[in-house]
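The complex is shown incomplete by one protein chain, all other protein chains being positioned as in the whole.
Every chain is named by a letter (A and B) in the order it is written, and numbering of its residues begins at 1.
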Amino acid sequence: MTAPLLSVRNVSVSFGGVKVLDGVNLDVQPGEIRGLIGPNGAGKTTMLNVISGIHAPNIGDILLDGVSIVGRKPNEIARLGLGRTFQTSQLFRGMTVLENLMTGLHHRTSAGLVAAAFNLRGYREEEEAAEEEARLALEFVGMSAFADRPGSALSFGQQRVIEIARTLIGAPKVVLLDEPAVGLSLNRLAEFDTLLRRIRDEKGVTLILIEHVIRLVMDVCDQVTVLSSGRQIAEGPPDAVRNDSQVIEAYLGKELRARHSAS
Amino acid sequence: MTLFGRRNVLMVLALTAAIAPSFVNDYYLFVANTILIYVLLSIGLNILLGYTGQLAFANAAMFGIGAYATGLLQVRVGWPFWLAFPSGALIATAVGLAISLPALRLRGLYLAVSTLAFAQFTQWVFLNWESVTYGAGGFKTPPISFAPLPVSKQAGLYYLTLILVVVLYVLAQNAVRSRIGRAFIAVRDSEIAAQSLGVDLLRYKALAFGISGFYAGVAGGLYSALLNFVSPEGYDLFQMVLQKAMVVVGGLGSIVGSLLGAGAIITALEALRTVKGLQEIAFGAILLGFILFMPNGIIGALKAKVRGWEEPVHRSRRRNSPPGPAAVTTPRSEVRP
């Protein structure tokens, strides 16, 4: 087994005395698509927030490609190669789709205030390259036609796809997706499967996704981690996790488990 | 193709402004100079409030600091205007950056109250630190001279202001359509997403505070020279609401909107000069009315009706595709000067 690309080690987080994450471990290999599932309030989003630096863990360590990222600010962690999307749409509504994508290139470009204000050559070249790259990224997700639409004019599903493209353009090693399939119609869901695989295969990006659409998780994830009440209760390939009694209990409650095992 | 587009209109405006001194009287020249100074103020405020979304109330104070520093360096230290003026602008920038430091940790309403407190504190210093600021009565600044150049003081100051406005307008316009402007908008639209894309919130908020401090400082120095007088009154709450009204009327998040807003509000102010009691009602109502009925300001209406006023925040080489449905469905006959 190779060294994990992302490694969460014994991480605990509490807010005002309530333990939201309790000694969670997670090792994600390069090129993996990892599913993170669990009932509401299990701590899934907190997990993503801790990895991306929005919350600091009370104890534990998180390594991205061998470098500890605990205590760093979210923008620094982004620079180190971690991208993410959010549960609700966070598209920049005041910019066009193309400009949203160009913003995704922020940390890979470097022009300063003076270069930009005086329109210096190095800056102009950087901008041209950025625009080119943004157009390619739009092509990748099949949304070139939307380049000049304002962010606020897209459907919810389209916004999600653009947000993913905006993260990818920053050339991250790992991308965290928080319920990316919310708001997608059933027939779009199949396309979405393909998109996730293409991201992994063509861009070489490792993915971790929180998802309630179980079908999507079962179809695309290599490994699934199940959280319940801040603890990790199961981990393994989708099929194994699906039949794990603890997982069924966490989702359905004890009573149902009793019935499940009786049948 | 875009006869009444932004570029052409601005060219005509700039040319008109350039030849104005030869055919208007001193009063109109004074009003024109005031408008130009407010263009600087409202560009600075728009970068902070409209682009970066920071609800700060310290702009009138920055304006005052620029004016006081420029004036006091001449009167108390004996520096010439040409040294005092840039120093005043830099002091305002430095103060802008300094207040941004604690303000950076604060969001929304907390930022509002801390900057409001700072503005009141500044006003109090102007009023009470009499041994330096001359207190409530204010002080006269020495008249500036454009000695070797064959221009009067009024015309000289007007041209100085005009040149600075053109230069600072272009610089601001360039800056906001770059990755820096996009980072500002990203901070405004979603701090959390901006951070996740590698945008350093503190750095860009501080930058926006610094830029708006600089523009306000330059405006303050010019204003002290225009009036030949500095007193606390000019930099109070009415000043604050005036600048906010300009930005809203012109259009939040638009550099050219700042220009239009400043022009519209100062013109209205002059028109209402005779009915002073109603000024407050008028400005309050204008601010409220625009927020309620025209939240995108004058520029929003222009963008919808006239081609060539779009302000993309990138410099596209290809303009092949029509920017949006509005531009396609707008018949040419609707284009008005």
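Definition applied: a residue touches a chain if its C-beta (ideal position, glycine included) is under 8 Å from a C-beta of that chain, and two chains touch if they have at least 3 such contacts.
The working rule: contacts and distances are computed from a predicted model.
Colleague: For the chain that's not shown, choose its UniProt protein name out of "Alpha-D-ribose 1-methylphosphonate 5-phosphate C-P lyase", "NADH-quinone oxidoreductase subunit N", "Amino acid/amide ABC transporter membrane protein 1, HAAT family" or "Serine/threonine-protein kinase PknD".
Modeller: Checked against "Alpha-D-ribose 1-methylphosphonate 5-phosphate C-P lyase", "NADH-quinone oxidoreductase subunit N", "Amino acid/amide ABC transporter membrane protein 1, HAAT family" or "Serine/threonine-protein kinase PknD": the hidden chain maps to "Amino acid/amide ABC transporter membrane protein 1, HAAT family".
Colleague: Among B:Gly53, B:Gly181 or B:Gly220, single out the residue that touches the unshown chain.
Modeller: Within the whole complex, the residue contacting the unshown chain is B:Gly53.
Colleague: From the listed residues B:Thr34, B:Gln74, B:Ser114 or B:Thr133, report the one that touches the chain absent from this view.
Modeller: Considering all chains, including the one not shown, the answer is B:Ser114.
Colleague: Which of B:Ile180, B:Leu252, B:Ile266 or B:Ile298 touches the chain that is not shown?
Modeller: Only one listed residue reaches the unshown chain, and that is B:Leu252.
Colleague: If the missing chain were put back, which residues of chain B would it touch?
Modeller: For chain B, the residues touching the absent chain are 49, 53, 55, 102, 105-106, 108-110, 112-114, 116-118, 120-121, 124, 128, 237, 241, 244-245, 248, 252, 277-289, 291-292, 295.
By our rule, only the chains that are shown with their structure count from here on.
Colleague: What whole-number Å value describes the gap between the mean CA coordinates of chain A and chain B?
Modeller: Computed from C-alpha means, the inter-chain centre distance equals 40 Å.
Colleague: Under the definition above, what is the set of chain A residues touching chain B in their complex?
Modeller: Touch list, chain A to chain B: 52, 54, 73-75, 78-79, 83-84, 86, 90-96, 98-99, 102-107, 109, 111-113, 116-119, 123-124, 127-128, 130-131, 147-150, 153, 163, 166-167, 170.
Colleague: For a test of understanding, state which residues of chain B touch chain A in their complex under the given definition.
Modeller: 171-172, 174-175, 178-183, 185-186, 188-190, 192-201, 207, 211, 253, 312-317, 321-324
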